[in-house]
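Here is the structure we will look at.
For this view, one protein chain was removed and the others were kept in their places.
And now, chain A:
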Amino acid sequence: FPGLADVSISQDIPVEGEITVPVGSHSPDEDYSTLDEPVRDTIMRDLKAVGKKFVHVMYPRKSSALLRDWDLWGPLVLCVSLALMLQGGSADSKDDGGPQFAEVFVIIWFGAVVITLNSKLLGGTISFFQSLCVLGYCVLPLTVAMLVCRLVLLAGAGTVSFIVRLIVVVAMFGWSTLASTAFLADSQPPNRKALVVYPIFLFYFVISWMILTFTPQ
């Protein structure tokens, strides 16, 4: 080490300082505590978060809880249950289990991505995953409508049942659109809300149409 040959420390300047590195606030403690807690606690915490978001969707108020801690569990559960319930509803039931499921999945996720990109391009202040989270959670009223439709179809498939299903689906479609608009339109400049609401309207319209035209075999 030739460069260090001429370094010398004179005897009367004490070398002092801190050797210990200050520990960052309490994040290591949090990590350890969530790692060490029983699995049941973790699952219950996540389930409670998802449940709280469901409540926010059913009673849309101007709260930011849905936006702040986004998660995609709820949308996944809703999407899968909707896709499962929509299976087997075509004329040829012997080979149509697959495409129906894939169709619904692709529509929901592709549609949500497109709406998110559109709202970002129009100058929205919301992030990608927050928007996906809101759109996914607002599929909840339509899933409820699907459940009701299936129950009504068990009782028969005549005109009365069609009218009941039509009313239920239209009501839930309106609810979904209003709920998601309440969360998403706030992040847009005020004179462009209509431009963001239209794709959301189209998205839920397509899903509602799939629910309404479902006829089991």
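Here is the rule we go by: a contact is a pair of C-beta atoms (placed from the backbone, for glycine too) under 8 Å apart; a residue touches a chain by one contact, two chains touch by 3 or more; residues count from 1.
As a working rule, contacts and distances are computed from a predicted model.
Undergrad: Quick one: find the hidden chain's UniProt protein name among "Alpha-1,3-glucosyltransferase", "Glycerol-3-phosphate acyltransferase 4", "Acyl carrier protein" or "Protein YIPF3".
TA: "Protein YIPF3"
Undergrad: Quick one: which of A:V50, A:V80, A:V152 or A:L195 touches the chain that's been left out?
TA: Reading the full complex, the residue touching the unseen chain is A:L195.
Undergrad: Among A:M44, A:M58 or A:V114, exactly one should touch the missing chain; which is it?
TA: A:V114
Undergrad: For the chain not shown, which residue from A:M58, A:L84 or A:V106 touches it across the whole complex?
TA: Spelled out, the listed residue whose C-beta touches the missing chain is A:V106.
Undergrad: Could you please point out the chain A residues that touch the chain left off the display?
TA: 90-92, 99, 102-103, 106-107, 114, 117-118, 120-123, 158-159, 162, 191-192, 194-195, 198-199, 202, 205-206, 209-210, 213, 215
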